[in-house]
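Every protein chain of the complex appears in place save one, which is left out.
Going in written order, the chains are labelled A, B and C, and every chain counts its residues from 1.
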Amino acid sequence: MANFKGHALPGSFFLIVGLWWSVKYPLKYFHHKGLKKNRLSHQQERIEIIEGAVKTLFAVIGILAEQFVPDGPHLHLYHENQWIKLMNWQHSTMYLFFGVSGLMDMLTYLYFHIVPLGLDRVVLAMAVFIEGFLFYFHVHNRPPLDQHIHSLLLFGLFGAAISIFLEVILRDNIVLELFRTSLLILQGTWFWQIGFVLFPPFGRPEWDQKDMNNIMFITMCFCWHYLVALCIVAINYSLVYCFLTRVKRCAEGEIIGIQKLKSDHTYQSALLSGSDEE
Amino acid sequence: MANFKGHALPGSFFLIVGLWWSVKYPLKYFHHKGLKKNRLSHQQERIEIIEGAVKTLFAVIGILAEQFVPDGPHLHLYHENQWIKLMNWQHSTMYLFFGVSGLMDMLTYLYFHIVPLGLDRVVLAMAVFIEGFLFYFHVHNRPPLDQHIHSLLLFGLFGAAISIFLEVILRDNIVLELFRTSLLILQGTWFWQIGFVLFPPFGRPEWDQKDMNNIMFITMCFCWHYLVALCIVAINYSLVYCFLTRVKRCAEGEIIGIQKLKSDHTYQSALLSGSDEE
Amino acid sequence: MANFKGHALPGSFFLIVGLWWSVKYPLKYFHHKGLKKNRLSHQQERIEIIEGAVKTLFAVIGILAEQFVPDGPHLHLYHENQWIKLMNWQHSTMYLFFGVSGLMDMLTYLYFHIVPLGLDRVVLAMAVFIEGFLFYFHVHNRPPLDQHIHSLLLFGLFGAAISIFLEVILRDNIVLELFRTSLLILQGTWFWQIGFVLFPPFGRPEWDQKDMNNIMFITMCFCWHYLVALCIVAINYSLVYCFLTRVKRCAEGEIIGIQKLKSDHTYQSALLSGSDEE
Partner (left out) sequence: MANFKGHALPGSFFLIVGLWWSVKYPLKYFHHKGLKKNRLSHQQERIEIIEGAVKTLFAVIGILAEQFVPDGPHLHLYHENQWIKLMNWQHSTMYLFFGVSGLMDMLTYLYFHIVPLGLDRVVLAMAVFIEGFLFYFHVHNRPPLDQHIHSLLLFGLFGAAISIFLEVILRDNIVLELFRTSLLILQGTWFWQIGFVLFPPFGRPEWDQKDMNNIMFITMCFCWHYLVALCIVAINYSLVYCFLTRVKRCAEGEIIGIQKLKSDHTYQSALLSGSDEE
């Protein structure tokens, strides 16, 4: 879907997942740090399963949208010696791999005694790699700016693929998880940027796709997007910390209160028993 | 052997090895998990040695086939200022390295107190790397589609080479083993695909080797092949699990049966001895 | 700032930081080795925080300089359908990321119970990577020598980025830290070299920017710079060792002296008490 919506939709999707991760991973980190153990609780497993299910659902929706939009291929691949709507098919393939990754996530936490840990990360790394792989061969024969703006995405994608593959060995490493989160948010905001540049909405003027200055600006802009992504992750990380600290304080306050009540009660009962003894 | 057979034969070979691995590694994994130990039993060592021998045998057959097909070089390399049948020699070289890798596998398990663990993986990684290396310089001056379809193979090959090299450090890691298996199956099915595209059998029409759409389709098709490879690995993995669970249940059933028999026997003997006591 | 100063200034900055690191890391190494523990003392944490603050300050100064030099963009980015002074904006972006890295260093050591260790290295690796990334797209459409002399920098930058990323896993590894230090000093001296080659000061003759021999010489010169960087690190390392050994010897000498004094005193007091006892 080579239009503004076609870039804004996956962008929003990646952004939402990225924001969710930037809350989830700090929560998990502080939770485990407090408990000094490294296993997931049943509740966390349930969250992972739901996340996998949502990912699969979104992927299915993405595939259906790509296939059954009015100018989509409607599941036809080949007709009268011609491939039909290969772009849509490529996008469907990307979604398909994210769907498989979602399924794998679910299987990993549903059948944790059967599926070896790490397979979900391999499949996710492959899904991200294949997105980059298809994008790489996607942008031939296009104007320079279009080609450049899409190929910048590849840095984020291949970086994320390597980082996720590393998680096979270094699972539950908060640094790698936050790095992955920042790259995902980058991807989300960058999709929006692509939409704004290639298909200017609100009747804005077109960009000159061959101007070297535009390409230079876009390169720099990509770095700024990463900075924004870093800031979002940092802000959500500290918000989670503040929230947890407050919750803990309240809980402790209650405990102290209860203990106070208890000790009062003990005192009273002591008094009573004392008066009884008299 | 630039024809359909010349691609179908190695494809079948890789496919068979891949399918075998997709059964072997889950078996090994569940076996070790049940026993909570990490050493290979004598039986498993014997299987590894046989696998190495079969690999070596297949490589020798491959070399002989490449050399002594009617239009092969018949072991002649240079004649009247010209290299003879360099293609066949290159294929022979690829087989040669897989043969050496097979030999190394045998040596590793036959003389496990002499040969350091990990050397077999280095040699296998080098065999895979050299296959990719020769392919890379193999496809110059060919039509675009031919070049592209062969170079896609390189992604699988170099990925596998890196993954196998990692196994030097992380030996017996089920995730890396399954990843390698999936890449091997991909290679097997892709060789068949190359055969079908470049040398259409059954009198089908030729592909236009310069059409950009064909190249785009083939790129996407490569991803689908990987998905199929993932599915095959997943199915075989769960089949092995089901099979092992059933075997275990039967074995336990028998044990319970035997125990029951035993206790009956004890009971009887107790009765008998009781009657004796009377 | 495409002139001699514009290269000499960041060069000096990198050189100073590199020299500082080549003293700091050996000091830390010998300190920890002597104490056989691996945690930072409060004093060392304070040093790290000051280093982060200085880094941030320098980055802010760099940004302000790039923006408010007479021919700078003065924070204007877009005017009358044209990007303004993109070069300066790109340099500002580079400084910006080093500033963020400095901030992250401060946060890591100020709130060490909140911020997970390793994040500072990821952000530093990203800052270095983004410097290389912007340089890579920086030098299009320039004369060959200019392009080559800048792209040699990329080897150092991407090497440093990978090495710093490795420190996420292998934190406080003296070998990686010294390697990083040598690459930073290389960068510092190389910036000076670029200044001398592209903008010869003191009225020296211009270099022929298309002469292949100049390019070959510059390549070799880059290696010599690395050799110089290695030597500087080695010299500072051994100076730190000598200094620490001397300090230790003095301290031990004092202790021995004090002990001597003490024992004399004991002797005297023993004598006195002896005389008292009489």
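In the analysis below, a residue touches a chain if its C-beta (ideal position, glycine included) is under 8 Å from a C-beta of that chain, and two chains touch if they have at least 3 such contacts.
Just so it is clear, the structure is predicted and the values come from calculations on it, not from any experiment.
Undergrad: Can you list the shown chains that the hidden chain touches?
TA: Output: missing chain touches B, C.
Undergrad: For the chain that's not shown, point to the residue among B:V100, B:L154, B:V228 or B:L244 touching it.
TA: B:V100
Undergrad: If I consider the whole complex, including the chain that's not displayed, which of C:L57, C:L77 or C:V175 touches that chain?
TA: Considering the complete complex, C:V175 is the one touching the chain left out.
Undergrad: Considering the entire assembly, which residues of subunit C contact the chain that has been omitted?
TA: Its contact residues with the unshown chain are 29, 155, 170, 174-176, 178-179, 212-217, 219-220, 223-224, 226-227, 230, 238, 241.
Undergrad: Going by the touch rule given at the top, which residues of subunit B touch the chain that is not shown?
TA: Looking at subunit B, the ones touching the missing chain are residues 82-83, 86, 89-90, 93, 96-97, 100, 114, 116-119, 122-123, 126, 130, 133-134, 137-138, 140-141, 168-169.
Here is the rule we go by: only the chains that are shown with their structure count from here on.
Undergrad: Touch graph across the chains, line, ring, star, complete or other?
TA: Contact map by chain: line.
Undergrad: Chain with the smallest distance from its CA centroid to the overall CA centroid?
TA: A
Undergrad: Rounded to the nearest 5 degrees, what is the angle of the rotation that puts subunit A onto subunit C, matching CA atoms?
TA: 90
Undergrad: Note whether the interface between subunit A and subunit B is symmetric in residue numbering, meaning over half of all numbers used appear on both sides, and answer same or different.
TA: Result for this pair: different.
Undergrad: Once you find the CA centre of subunit B and the CA centre of subunit C, what distance in Å lies between them?
TA: Each chain's C-alpha centroid was found; their separation is 48 Å.
Undergrad: Counting only Cα atoms for the centres, state how far subunit A is from subunit B in Å.
TA: Centre-to-centre distance between subunit A and subunit B: 34 Å.
Undergrad: Please set out, as single numbers or ranges, the residues of subunit B touching at least two other chains.
TA: If we look for residues of subunit B contacting two or more partner chains, we find none.
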